[in-house]
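I am attaching a structure below and will ask some questions about it afterwards.
Moving on, here comes subunit A:
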Amino acid sequence: MKTTLICALPFILGAATAHAEETLAIYNWGDYINPEVLTKFTQETGIRVTLDTYSANEEMLAKVQQGGTGYDIVFPSVWMEDIMLKLGLLERTDIDTAADFGNIDPQFQRAKGDPEGHYCLPYAWGTVGIFYNEDVTGPITGWADFFAIPGRTGKKITLLDDMREVLGMGLIMTGAPVNATDPGQIQAAAQYVISHKKDVTAFTYESMPLLVSGDIAAAHYFVGGNMYAVDHPNIKYIIPEEGATMYQEDICVLKDAPNKAAARKFMEFYLTPEIAALNVAQQFNGTPNRPANELTPDFIKSNPNINVQGDTMARLQIFEDLGPALKAYDRAWNAIRTAQ
Partner candidate 1 sequence: MPGPLLEIRAARRSFTTPEGRDFAALDGIDLRVEDGEFVTLLGPSGCGKTTLLRAIAGFEQIDDGVIRLDGADIGPLPPHRRPVNTVFQSYALFPHMSVARNVGYALEVRGVARKSREAAVTEALAKVGLAQFGARRPAQLSGGQRQRVALARAIVAQPRLLLLDEPLSALDRNLRQQMQIELKDLQNRLGIAFVFVTHDQEEALTMSDRIVVMRAGRIEQAGPPREIFRAPKSRFVAEFIGETNLLPAVVRATVGGMAELSLEGGQVLHARADSLRPGAKVVAVLRPTDLAPAEQGLAGIVRRVIYLGADLHLRVEPEGGGGEIGVILRDAGRVPAQGERIVLGYDPARVHVMEAGA
Partner candidate 2 sequence: MTHRQRVQLFLLLTPVTVFLGVFFLIPLGTIAVYSLLTPGLYGGVEWSFYHWNYGRIFGWADGITEVFEPVYLHILLRSLGLAAATVAICLVLCYPVAFWVAGLAPRWRMLFLFLITLPFFASLIVRLYAWLLLLKPSGLLNTVLMGLGVITEPLDILYTPVAVILGMVYIFLPFMFLPLFASIDTLDRSLIEASGDLGARPVQTLLKVVLPMTVPGIVAGGVIVFIPAVGNFIVPDVLGGAKGLMTGNLIEQQFLSSRNWPFGSALAMVIMALVLGVLLVFSNRARRAGGRT
């Protein structure tokens, strides 16, 4: 540590005199931010950024609850943001008073505990739909088509290895809301999935490379998978006609953040449409920043399944915290996983 500091000293000396040694510790999902955004932020503000990653909201929550993490900014899903607000883990930032806050489409201020945007800044959102190899399957429009692929073509399909996403799909197909807490509805959804399990080759997050190589014909996956579709025109993405889930994460500052000023600067920085668009160009997902939508690459802007508009938006549902009903989902998911 000491050696690095000494070695780096001549290089950072100039910067250090201009700005006091300011840092920002970001704790984000893996691969969920364009590294160029962070580089640009450091260039503009002189604030050094460190990035740690997590792979589940619960993982982040457990760590933050322990305290003393040293993290400033986290990216919870909206339902987790509500939990964290209830637990008093988030710092009020008054980001809604920032000059550029008007760029944010108000429909994305989804957190129940923060309808005004006193705490967190809507970061990014996306859909979870179906990728398919059109050469093999022909055009498909929804979940019914998706599950028919193995029987029709002999090719394989995969679902995500995710309790809420798989059960959410089951709930949609059995006509229930994706946040249903009624045990009967949850069981019916599980039954729907189980009845199609024989056609599902795997529950996995690693489906996109297999789809591109032709080893599977279709996959349940996040809109971000479109980064593969850019170079493979036969790979298509749809938001199923029966309905689909969406996700949204917000930028929040922790109550025990050591660098709250730097954190606020980052939020303001991210309100800039060019920056939000830069992130979208690499992430292939949606942004709540209205002017940013106009600045995204053509492939994204012109694709109604990525740049989602009003009527499609109506088919999407977002996860909320289930409270004690979570146990029923756990049970249903175990039943799906162990079903023969």
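For anyone wondering why these and not others, all candidates are chains of the complex that A comes from, given by their letters.
In this section, contacts are C-beta pairs under 8 Å (C-beta built on N, C-alpha and C of every residue); 3 or more make two chains touch, one makes a residue touch a chain; residues count from 1.
Computed from a predicted structure; not experimentally measured.
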Which option touches subunit A in the complex, given 1 or 2? Just the number is fine. 2
Can you list the residues on subunit A that touch candidate 2 in the complex? 56, 58-59, 61-62, 65, 83, 87, 158, 161-164, 197, 200-204, 206, 210, 213-215, 323-324, 326-327, 329-331, 333-335, 337-338
